[in-house]
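First the structure, then my questions, so here it is.
What you see is part of a larger complex, with each chain still in position.
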Amino acid sequence: MLIVMKSTSKETEVQQVMDLIVDMGLTPLPVPGSLRTAICITGNKGTVDEGRFLQLNGVKEVIRVTKPYKLVSREVKAEDTVIEIGDVKIGGDNPVQIIAGPCSVESEEQTVEVASALKEMGISLFRAGAFKPRTNPYDFQGFGKEGLTILSHVREKTGMKVVSEVIDTESVSIVYDHVDILQVGTRSMQNFSLLKKLSKLDKPIMLKRGMSASFEEWMNAAEYVMMGGNHQVILCERGLRTFSQHSRNTLDLSVVPLVKSVSHLPIIVDPSHGVGRRDSVRPMARASVACGAHALLIEAHTHPEKAYSDKAQTIDMEALKAIMRDVDVLGELEQIVV
Amino acid sequence: MLIVMKSTSKETEVQQVMDLIVDMGLTPLPVPGSLRTAICITGNKGTVDEGRFLQLNGVKEVIRVTKPYKLVSREVKAEDTVIEIGDVKIGGDNPVQIIAGPCSVESEEQTVEVASALKEMGISLFRAGAFKPRTNPYDFQGFGKEGLTILSHVREKTGMKVVSEVIDTESVSIVYDHVDILQVGTRSMQNFSLLKKLSKLDKPIMLKRGMSASFEEWMNAAEYVMMGGNHQVILCERGLRTFSQHSRNTLDLSVVPLVKSVSHLPIIVDPSHGVGRRDSVRPMARASVACGAHALLIEAHTHPEKAYSDKAQTIDMEALKAIMRDVDVLGELEQIVV
């Protein structure tokens, strides 16, 4: 249930609502929003007597929330959430962003080379993994802390904002110190302890969909982050595990319009992992933008053939330029057809 | 193996190649194409001695075909196949076509009403099912032959070309008589007897991907049609059956660039069945075109709420107009960015 306050309500009135919720043995969750003040009630089994709230001063209306996830839902917050990372904005009607870079952080020289090339092309968000979750324990597991230091140097030298994966609770604080957006990978989408820890941060979380996660499980995972107070969540579709073997995963673009209908959070797409084939990245990037994605996450490298991991799906700078042109033109399309 | 003839080769030289193949106990399959004359050899286990062909008059080159499907493959025919239905062209660089109409043929009045509305909007291809394959034997199974008669009237009255499903070998000839494109539904993709019968027709076949068909199985199903002599095959992606339940099926757009890379056949997308939700049809139609689909198959109705079947995914004329505008603008995009 959602208690919406009048625009003229006072802080003491808001507090009164919070107190009543606590008195009823339930949990109040304030919902941030520039347009209105609202408090979400959670923890109830069955219905809550809405009359008790309607008679309080400053209460405008009481809305029943039908979804199991609350803060994620448009029922609780109608307007689009826009994530701001410095000057860069993701979500709402802002232009589509491209987040690009190699799969893994490599040597400092190599990593800065790629980042500089991207920067020069007009890209503001750099991605690269320092901690790599690997199926086989004997495979390269990323450069870890050393990789994070390299990412810091990239930030300093290029002014780019950096996205990198956090794979466990132990490394949350060190990753936090070196990056601008913390990525939760597909294998960690239901690592609830990790989500709870990230829910206490003041930096955006990019939450990849689990490779076999239902839509509802994904929204609930985002709710874990928001419930703890971190409302800066970016959802990222990266393909499902299905019987179909011609592509690395089966990219499920149908979630893009669904997320936009059900939630106010930004939704972005990772076509690189979604298909796993270099020659399909551009067409799937176009498709992603055409159905409404707020940003693209793309594995790109100045020398794809030298990439430490995910070579087969990493594109070069020329291919990335083509995608940037596509995105621009599709942006104009958006203006024409809406 | 593919025997490519010189552009100056004579008919007798082609015949000589055919005869040699038969002498070797194998099967020759002529490959149509405006640009070159070629004969595909099938039925061989292991390799064939290419020297015996290279020494024949008129033979330009001998190409090894690596895929299990031959005629479907670009290895055998490099240039795009364009399907012509009257003035309408599907495939190659032709503008994206929209094939629209209700799920089922309904009353004559209703069906003609929908068709006329579509015609007026500039749509040339009408879809509606007369024979409906239904999971439950007690559900409405379509109007059958009566429905085909109604489709013939639609053709006469509107001049539109008509697509309808053929569900068994018995009805192939009657469906052939009333429609311009015969659709093979997802449940029939591996009904090999049906495919063989359709391979003898001189009308185009629209082959929907089986709901759990691998890419290779789908290409092989098309090969069944082409092997019998019918080279007018249109491939249609309509979504996969996966664990994911938020959409009716999981639309696998990654096949669009893959088909275009591997095969010369046109590839179209059915976003209506792909997602099964009215409000997602337009974004997925845009995505389909953005990644390269040659046409869209869309369930549309003047009164979606009155549709006999698939109500939830049937859009109205206004929504279809929006898609048509999208397609036009994306067509212009294509010209800008290529």
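A and B label the chains in the order they appear, each numbered from 1.
Note that in this section contacts are C-beta pairs under 8 Å (C-beta built on N, C-alpha and C of every residue); 3 or more make two chains touch, one makes a residue touch a chain.
Here the structure is a predicted model, which means the values were calculated and not measured.
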item: Subunit count for the whole complex, all chains sharing one sequence, 2 displayed; value: 4
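The rule is short, and it goes like this: only the chains that are shown with their structure count from here on.
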item: Rounded Å distance, chain A centre to chain B centre (Cα mean); value: 38
item: Residue ranges of chain A in contact with chain B within the complex; value: 212, 214-216, 240, 242-247, 250-258, 261, 274-275, 277, 279-280, 283-284, 286-292, 322, 325-326, 329-330, 333, 336-337
